[in-house]
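The complex appears here minus one protein chain, its other protein chains still in place.
As written, the chain order gives the labels A and B, with residue 1 at the start of each chain.
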Amino acid sequence: MSTPAIFAAVTGFDPLTGGEFLVAQNIAFAIMAITMLVSAVRMVTTGNVVHAALYLVIVLAGAAGIFILLGAEFVGVTQVLVYIGAIVVLFLFGIMLTKGSFGADDGVGGERRGIAAMVGALVLAVMAAALLDTFRDAELSRAEPSLTADVADLIFSRYIVPFEAISVLLLAALIGAIVVARGD
Amino acid sequence: MNDVANRNQLAYIAAQASDARVNVEFESEGMTLNLGPQHPATHGTLRVIVKLDGERVLRADPMMGYMHRGYEKLAEVRTYPQVTTLVNRIDWLGSFANEVPFILAAEQLMEVEAPPRAQWIRTILFELSRIANVILFLGDMGVQLGAVTPVFFAFRDREFVLNQIEAVTGGRFHPNFDRIGGLKDDLPKGWIEETTGVLDRIRTFCDEMEDLVTGNEIFQARTRGIGVIPAEVGLAYGLSGANIRASGVDWDLRRDGGVGLVHDQVDWKVWTHPDGDSFARYWVRLQEVREACGIIEQLLGGIPSGPVMAKVPRIIKVPAGEAYVETENPLGVMGYYVVSKGDLVPFRVKIRSASFNNISITPWVLEGTYVPDVVSILASLYFILGDIDR
Partner (left out) sequence: MILAADPLLVDGIDLTVVLIVLLKAGVAFALLLVAVMLVIWFERKLISDMQNRIGPALAGPWGILQTLADGIKLFFKEDLLPTRADRVVFRLAPYLSIIPAFVAFAIVPVGGDFSDGGDGTVSMFGRSTFLQVADPPVGVLFFLALSAVAVYGVMLAGWSSGSKYPLLGSVRASAQMISYEAALGLAIATVFLSSGSLSTHDIVVGQSATTWNVLATGIVPFGIFLIAGTAELNRPPFDLVEAEQELVGGFHTEYSSIRFALFFLSEFMNMITMSAIAVTLFLGGPAGPIVTQRVAWVWPLFWFFLKVMAFLFTFVWLRATLPRFRYDQLMDLGWKVLIPAALGWFLLIATLDVAADLGWPTIPVVIVGVLVLWGGASLLSGAVRKAQAERLEEADRGADETAGSASGLGEA
């Protein structure tokens, strides 16, 4: 991901649209991408669980920034709201409630590094394959800023079935969590 | 090395060892939280070691003695009239009430009795110091639950009570006014009318508290059913005062003790509450302030005339013997066990202070509660640090 970005930032040449000069966007993208990469690496290598969660926040914030850069404000802000504002906060909440420890923990998850790397590589391969398969050689049009209303219309018309399926899935997960937590 | 130094050192080592033991015991699992010795909720140097699971209390141990001043020992080198100066400082919010049981015990040993006028004024001052003490509790209960305003109202109205006490005794906090065989002085002119006005203010304050605190839903949710002490447990731990009356035990030494004070001359009621929770303790104290106003009002109307001092020798030597007198002080039962060997100074004074017993129930009552309730339960038990540590 980052090679074309760096290339674009340095040359001001956008390889996606073929020849347009978008210096500001590309520099911003490059900064975000590099930050995300570094944070992602630090996240899996740091020995402190809370620090890992904070690096995850940086990665997620970078993703939100890229969404906004692409004109998808709604998705970007929702990314912040849901992932940073709720999910990671719950991670941290859990960490604080269960461990209550300060400072680094030695060897957090070190013994499963191999498996984790494999899973990561697999996910990357699947996503890359899917993306390549979907777009192939198609020319990407310059993204118009998407409006919240359009997103809403799409969700409730074309994508209504996946939307409802996800809702039911989440509901099931919620009830399951309650049942597991109550333990009776 | 002499004996005293040896003993001190041994005591020090023992204290350190017990401290270490407690710490080791607590560190084993969960999180240990030290509430105090410096903590906003303990208004003094009480230390409660709390072992937590999340915010739930697994065990709570009060550690006292950070403010031990050795009054029992000091009393052995003070002449009888001088002792009142010391014991004044035990329950520093209702100081006059501390003097009364000691003086009564000394009077019992000397077989003198204060003249009726002195007894009536004594009772009035006794009840005034109860008001001065308890209305601060009423305000402080709010503070411990996070409502800061009531305590300022309490301080405002307490000032009037202190002014009245000062007008009689010359001291706001430490009156040192009670004498063996009577009182130091008579009432100043116009004091009775002024006091009646002050009582009205106190009654208004009680109404305000009822409006501002008692009826508040959050207050009720925070205190009702919290820190319930059943009557048997309370009695077993030696609770006294409003704490035990809030558990439904109808026991008040002002009515049932009958030593030296003239509460039996007036018409009043002992308030109890069946619930035994924090709210009950608060409510009973609120009613007791009102009741104290009624007692004082009736007493003010009927002070007999006459001297305020019986005939006692200038140099007081108390005949050999021993006496135990207890009275219903603002915080609960306070008793003095005085042993005399016919000297100028007492041979031995043992002080039974109310807060020491009241606080001893904390491990029992705090188990299984949450951290915020620790604070509110401690507040509702109402202890004065000086009264715990003496």
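Here, a contact is a pair of C-beta atoms (placed from the backbone, for glycine too) under 8 Å apart; a residue touches a chain by one contact, two chains touch by 3 or more.
It should be emphasised that the depicted structure is a prediction, and the values quoted were computed from it without experimental measurement.
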| item | value |
| --- | --- |
| Which displayed chains the unshown chain touches | A, B |
| Residue in contact with the excluded chain [from B:112, B:192, B:233 or B:345] | B:233 |
| Option touching the unshown chain, where B:212, B:249 or B:344 are the choices | B:212 |
| Residues of chain A (touch criterion as defined above) contacting the omitted chain | 48, 50-51, 54, 57, 68, 71, 73-74, 77-78, 80-81, 84-86, 89-90, 92-93, 96-97, 100, 102-103, 145, 147-148 |
| Interface with the undisplayed chain - residues on chain B | 31, 33, 39-41, 55, 142-149, 152-153, 156, 212-213, 216, 218-219, 221-222, 230, 232-233, 236-237, 364, 370-375 |
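One rule holds in what follows: only the chains that are shown with their structure count from here on.
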| item | value |
| --- | --- |
| Geometric centre distance via CA averages, chain B-chain A, whole Å | 63 |
